[in-house]
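For this view, one protein chain was removed and the others were kept in their places.
Here the chain labels run A and B in written order, and each chain numbers its own residues starting at 1.
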Amino acid sequence: MSILTAEQQEIKKAAKEFVAKHIIPNAAEYDKTAEFHPFLLEAAKESKIFTMAIPKKYGGLGYEAVTQAVVVEEWGYGCAGMGTTLAAGVLGMDSLLIAGNEEQKQRYFDPILKGGIAAFALTEPGAGSDAAGVRTTAVRSGDEYIINGTKCFITNGGYASVYVILAKTDPSKGVKGISAFMVERGRPGFTIGETEHKLGIRSSNTVELLLKNVQVPAGNLIGKEGDGMKIAMMTLDMGRPMIAALAVGVAQRALDECVKYLHQRFPGKLQPGQTLQFKLADMQIQLEAARQTLHYTMNLRDSGLPYSKESAITKTLCGDVAMSVTTQAVSLMGSYAYTSEIAKLMRDAKIMQVYEGTNQIQRLVVSRAVLSPAPAVAAGQKAA
Amino acid sequence: MPKCLVCYKWTLDEKDIKIKPEDLSLDTSRAKGKISDFDRNAIEEATRIVEQHGGTVHALTYGTSAVSESLKDVLSRGPETIYWISDNSAETADACVTANVLAAAVRKLESYDLILCGEGSSDLFNQQTAARLAALLGLPCITYVEKLSVEGDTVRATRKLADCTEVATVKGPVVLSVLGTINKPRIPSLKQVLGAAKKPKKEIKIADLGLNAEQLHPKSIHKTVKGFVAKRKTIIYREANAAANVGKLTSSLAAEGLL
Partner (left out) sequence: MNFQLTEEQRLIEQSAHDFAKEYLDPVVEQLDHTGDFPKAIIKELANHDFLGLHLPADVGGAGAGFVSYVAVIESLSRSCAAVASIMNNQAMVSYAIQHWGTEAQKKQYVQALVKGETIGAFAIYEHGPTPGIGPDALAATKRDGGYVLKGTKAYVRNAGEAGVYVAFAITDSAEPNALTAFVVDAKATGLKVGPKLNTMGLRGCPVAHVTFDNVSVPETAVLGAVKSGREIATRVLTLASVAEAAQTVGIGQAALEHAALYAKQRVQFGKPVATLQAVQTLLAEAATDCYLARLGLRSAAQLIEDAKPFETEAAIVKSFLARLGSKILVDTCQVEGGMGYSEAMPLPRLFRDIAGTTLLDAPADFPDYAIAASIA
């Protein structure tokens, strides 16, 4: 973990308090009913945490990437479902940060600064891991684009004020024919479809978006036509560490609950033996390693250095660690875990290996980096 | 108290058969055996009749050495005795040979009131065995039986034909072939499964049936069997909008006479 500055410590403390007050007491109930949590948006609006990714000059909190990761980890600690709502709200803005022009940024950030949330809509029934399989179309018509298509598994889709939607402007060009658009809720023809009932992160809103002849002004095109996939990939580079942070939070929670339970179960003299101690140690080791890759990745980003590969690494590691640690926790806590909120941690952890690019896709990104041509010989060294 | 005989075939379970993509030949190496589907219904029907009216159910089969796997399976489903004939000739036997063998065996056993078969086998579905068997035995034959009842010495069968149902009655011994819809075969209870071990399994040697070489020689020969894989046309309409695509689709369907 990065050594946090005093200011970051304060922000972490505030995030912990926010989570303790609003998330932890409500997590189990909302998981059971799988209902969305508008109250959380109200609370988030007050503390302006949605604006943490919006630069100060636009009125946002403008936190550094490391700081954001610290905050998101606290959200994950409280509840991965509610944390996903908040984190995806941030993801929904990233595309604008990457490629929006000034006017677009003002227009898009405005509802968020007022307490709304955003959603990022790439996935379709035919475009999951194969993101290039996007079939939603955007046809230029005079001063507008007409968008038609279906998106699925869209987080926050039912509650967002603004969306980033990926659509094909040129079917003949494959991946290079995809463009990114900002679309405001309420445009005629834009409706919310089915809600997905999930194994975990149940209170997170996951829906279908149905676009039928939705007209958006040409000024809603983000970047240029054909930039869509590049923008999407850069957006995911930003978003993946946030998922990693949620995952770290979930894992930390599982470990903490485990320790709490064992203190209760083995009070006083009856201490757990080495087998159990070592299982706890392994959980801590995994968790620590995961968190460190996350913070390193965020350091790279804050330093303006490339971090795609590290983003994939940390998302993979943190997701797999969350799954492993929560499974181990359920195993150690036995029937108590199986009949309590601990089981929720295991259900929530599973999605960390899947969304924002499955861990298999992440491995493709990493392996490409590993197999790519040998780096140039450093100045002053003789070639081998 | 009817004396029933059920003739059944031990076939390969088609769900275990794989089609080799290179030449569409069949890989049956992992296929397990099963009682031919409609024969299972025949066994169930005979068992029900005897449960209702008293009497006996015997089973009879002719197949390759694989039939030894079928005996307890069949005995766990109601029959009290099983007669089995295992011979290499079964490998290439057609309905003609099968009927010859079964008829010869039946003549050696007792005289039965009802001889039941499945309407056709799971693998070939020739629908000939029952009729040929009846002809050889000089007995009446009722096929496509969907409902069966015994009233004293009268057998009443409802036949499900292509465009109607027909009720046939017959007094005296009869050969019947039944459809899958005649009943729902029960799941053998564990006691029935374990009880099968104690029931008599009697082998009939083909040499003792007094058949000549011609009677064991098939009149129809299978040359090859290939799997069938539906070839999709994989035509995708990629017009600018849905309406145009629908138009193209309906035109092509109409051109093929489907609309």
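In this text, contacts are C-beta pairs under 8 Å (C-beta built on N, C-alpha and C of every residue); 3 or more make two chains touch, one makes a residue touch a chain.
This structure is a prediction, so every number in the text was calculated from the model and none was measured.
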Kindly state which of the options B:15, B:191 or B:222 is in contact with the chain not pictured. B:191
Residue among B:76, B:143 or B:177 that touches the chain left out of view: B:76
Looking at A:140, A:176, A:230 or A:363, which makes contact with the chain not pictured? A:363
Had the left-out chain been drawn, it would touch chain A at residues 32, 123, 126, 128-130, 133, 152-153, 196-200, 265-266, 270, 272-276, 279, 323, 327, 330-332, 334-339, 343, 346-347, 350-351, 353-355, 358-360, 363-364
Given the full complex, what residues of chain B touch the hidden partner chain? 69, 72-73, 76, 187-191, 193-194, 196-197
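Methods note: only the chains that are shown with their structure count from here on.
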Just give me the whole-number Å value for how far the CA centre of chain A lies from that of chain B. 59
